[in-house]
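Removed: one protein chain of the complex. Kept in place: all other protein chains.
Chain naming follows the written order as A and B, and within any one chain the residues start at number 1.
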Amino acid sequence: MNGTIQAPTIEYALLAPMLVVFGAAIVGVLVEAFAPRYLRSAIHVPLTLLSLAGAFALTIWQAAAKGIPTKAAAMGAVAVDGPALFIWGTILVLAFVSVLLIKGEDHFVAAASAVPGSAEEEQALHEGAAHSEIYPLVLFAVGGMLLFPAANDLLVAFVALEVMSLPLYLLCGLARRRRLLSQEAAVKYFLLGAFSSAFFLYGTALLYGYAGSIDLAKISTAVGSVGGQDTLLYIGAAMLGVGLLFKIGAAPFQAWKPDVYQGAPTPITALMASGTLVAAFGALVRVFWVGLGGLDWDWRPVLYGVAILTMVVGAVLAITQTDIKRMLAYSSIAHGGFLLVGVIATGKAAAQNASALSGILFYLVAYGFTTVGAFAVVTMVRDAGGEAWHLSRWAGLGKRSPLLAGIFAFFLLAFAGIPLTSGFFGKYAVFQAAVSGGALPLVIVGVVASAVAAFFYVRVIVLMFFSDPAADGPSIVLPSRGTAAVVGLAVLATVVLGVYPQPVLDLAHSAAQSLFVR
Amino acid sequence: MNNPGPTLSDFGHDPLWISIIKAVAIFVFLMLGVLFGVWTERKLISRMQHRYGPNRAGKFGLLQSVADGLKMGLKEDLMPRTVDKVIYFLAPVVIAVPAFLAFSVIPFGPMVWMFGHKTPLQLTDLPVAVLLVLATASIGVYGIVLAGWGSRSPYAILGGLRSSAQVVSYEIAMGLSFVAVFLKAGTLSTSEIVAKQAGGGTWDIFGMHIPTPSWYVFSLIPSFLIYAVTMLGETNRVPFDLPEGEGELVGGFHTEYSSSLKFAMFMLAEYVNVFTVSAMAITLFLGGWRAPWPISLWDGANTGWWPMLWFFAKLALAFAFFVWVRASLPRVRYDQLMAFGWKVLIPLNLGWILLAATLQALRLPESNRNGILAFGAVVVIAGLGIWLRFDTVNQRRREARAAEVEEEFEQLREEPAAGGFPVPPLDLPHYHGVVPSARAPKEEVTSGSN
Partner (left out) sequence: MTLQAPGFWPPTGPEIVFLLLGVVALGSALLVVTTRQLVHAALWLVVCFGALAGGYLVLTAEFVAWVQVLIYVGAVVVLLLFGIMLTRAPIGRSADLDSGNRWAAALVALATAAVLVTVVVSGFRTAYAPLDPGQGAAKPLGSSIFRTWVLPFEALSVLLLAALVGAIVLSRTDIQGRK
């Protein structure tokens, strides 16, 4: 009767970082349910930060003490391998930093259900209402981000994609100021995200029809052995690609990114620009390298085109932007393109793949920290109605607050990839791998795009330092300890990775050495 | 013990004509059941209220339902002009058909000989038969919703909306109350669930072997109690008959259906639904067709055609329970109904399922008992801690509120005019806010303009 189902084997130790994050999220929901309102924030913040730190410690412990496992965990659902552990560590640190930013100021709406501009909203603001549910939601999203790049089959990947995205859709709509824009961003993100998820799911179904399995390793084997059903394989792989490329905002699926980055509360934008990008790239590389590795001859030209388009669109459209967050969004698109260059740089030799992978990993770390720092600076430049979003308001910032403007300029230079910043080594690692992989034309396009991008970064710097400040210019708020810590940490990371990148490069290299488990 | 009854493998071998006989028999049984069910209900409720009830048509008024049916068939079928015709026609059908469907998986008895074939007294069975019953019940909601919507009348639409919310909510609680049964029986097939209730275990205590009762109503009493409540909610019967609450909604969803054949379909569906949920209660909790205890001592009680008798007897008792409830309880308020469903029944059910699953897990031979017990203890202690904390908070609130009320009374007592009794002020809106002396001269009002 009972007991005929064999209990599954779950490697709890391997999954511990993820389980800690999910567990903390559920405890957070319980706190919402049972703790009195005035205590909630005081419980949530330490709980969230501690769980992220604890998960990070567990990841380190796993990598350092226990060694890197060589087979997939939890009945083959999750592959906790070198790249996955590296990505987990990156995401956890970035999420920790973003949470510091989230708790810093009042970025979030007082009562989400109140119509913008209504009396209820005013009353809620007056009463100091707050949605403390934000913390568990962020933890849910982070949990999804951890699961996504480690997913060893397409179904787990899909579920993780949803776990990651759903809280983010919601969080996007909770900005305190410019609420209509925020809600529009949330709806756009939700609709387009649902659409892309459908693509992903359909691709999964077709690949299942092709390979008879959704396990990445089995699909990989089937690519070599199953014949006569190539349409299924190609269309399935294409649909899967659409779903994944949407998440990283590669052209032509980039349209959501500026709107969403602009509308979302800035800390959430920081989380999306760093954590989501890292997670999505991890999953993209895993799916294309592990699952569709045997098909690289076919997907490489497509990704080639996508990478060129993404770099060009990101760099060129960024020039025309007047909103600082939209500009950073286009910059993020361009960086996605640079990263795609690394994805293409595969080869027959394992060493080539490892060097491309380590380049991608390093780039993700470097870009993640810089972008979180840049958005943290954006939160500090305030007008009467919230953040000073229009670029013209930033004119002359260097004269009012040289330190802040200097830091922001430094981040922009890192985005541009100037030597002695982290961005330089990131681009260098990726492009070098691409050159040795035989993708020289792509690298040339990448360098040109970098130059174009450098133009608008420098334009902002010129605007900040060599223009006269407006008479009623924005004020620089004194950062809270969290925000200050975020900015400090980002500056530190950008400097250290730019001056002395070797330890992290080594780490990325050793993580990439074993490649993905199959 | 003896004759555990048919298993899943006994189904699907009947020749077509036997299946047709069974289907027709079920149909006829249900139709007759409705005819006499209505009569029984009216008679029984009358007796409970010290009246006679119908006693003109036939002996004891037995033919009252037949007469009513004839009247409904012969009446003019009114159709309001604005209705959505297709939906208006479809609704009675949609509500009646699924009601009958569910009975196809109800076991009436064990294997019997029927015209030279050995066959179970049940139309068919599925590995997921109970789900079928739940699914048909959920289709039945459409009948009510569509009747409300298609009628294009405010009362009807309110009734339809109420019912959709109510049935969906109570279906969750109902489905959850089945879970413990599934856990215990290890199957979702109705015939096998009945078979599992054949023999109870023994309870070894102090060297004595006390036989435990085998019906799930004893071992899973919380599930049964919750089911008993939800079956009232699911069938829209008193005290949960909000969708047709005649006090506030005239007739609710069937306001616009004149008492014609379409209305008869609604009545039919309601009674068949009552039979269905009763039969489910019997199958899942009350031992199905198995004979109750004193009778079950007789060896032949659970063989041949006898079990059908026990089944009908149980069905009659369950129906009587419905009538009894109707005679005793007033209708609940709508918000109370929803709050009860969502905030009481569902959490209680979830907690009970957890407990039942834990007990079930403890019984597995390979289970880690200490681990389960330790975890359970943690959960219980945490739950107690939370409860204690909230209890004190609530207690403080209650005391504060009582003090407030007391203070108010103190104030009132000092006002001799009020004398502690509330006196309506003279400028109530009821008097149109006008003090009588200042009232304008009366205007002529033609009758009927109101």
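One rule holds for everything that comes next: a residue touches a chain if its C-beta (ideal position, glycine included) is under 8 Å from a C-beta of that chain, and two chains touch if they have at least 3 such contacts.
Just so we're clear, the structure is a prediction, and the values are computed from it rather than from any experiment.
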Open item on the list: List the neighbours, among the chains on screen, of the chain that has been left out.
Closed with: A, B
Open item on the list: If I consider the whole complex, including the chain that's not displayed, which of A:20, A:100 or A:147 touches that chain?
Closed with: A:147
Open item on the list: Given that one chain is not shown, which residue among B:114, B:128, B:327 or B:386 touches it?
Closed with: B:128
TODO: Using the definition of touch stated at the top, determine which of B:97, B:188, B:225 or B:238 touches the missing chain.
DONE: B:188
Open item on the list: One chain isn't shown here. Among A:22, A:256, A:289 or A:456, which residue touches it?
Closed with: A:22
Task: Where the missing chain touches chain B, by residue - done: 84, 87, 126-128, 131-132, 134-135, 137-139, 141-142, 145-146, 149, 152, 157, 160-161, 164-165, 167-168, 171, 175, 187-188
Task: Residues from chain A at the interface with the omitted partner, ascending - done: 4-8, 10, 22, 25-26, 29, 32, 37-38, 41, 74-78, 110-114, 120, 124, 126-131, 133-134, 136-137, 140-141, 143-144, 147, 155-156, 159-160, 162-163, 166-167, 169-170, 173-174, 206, 209-210, 212, 228-229, 231-232, 235
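Note that in this section only the chains that are shown with their structure count from here on.
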Task: Between chain A and chain B, centroid-to-centroid distance (C-alpha), Å - done: 51
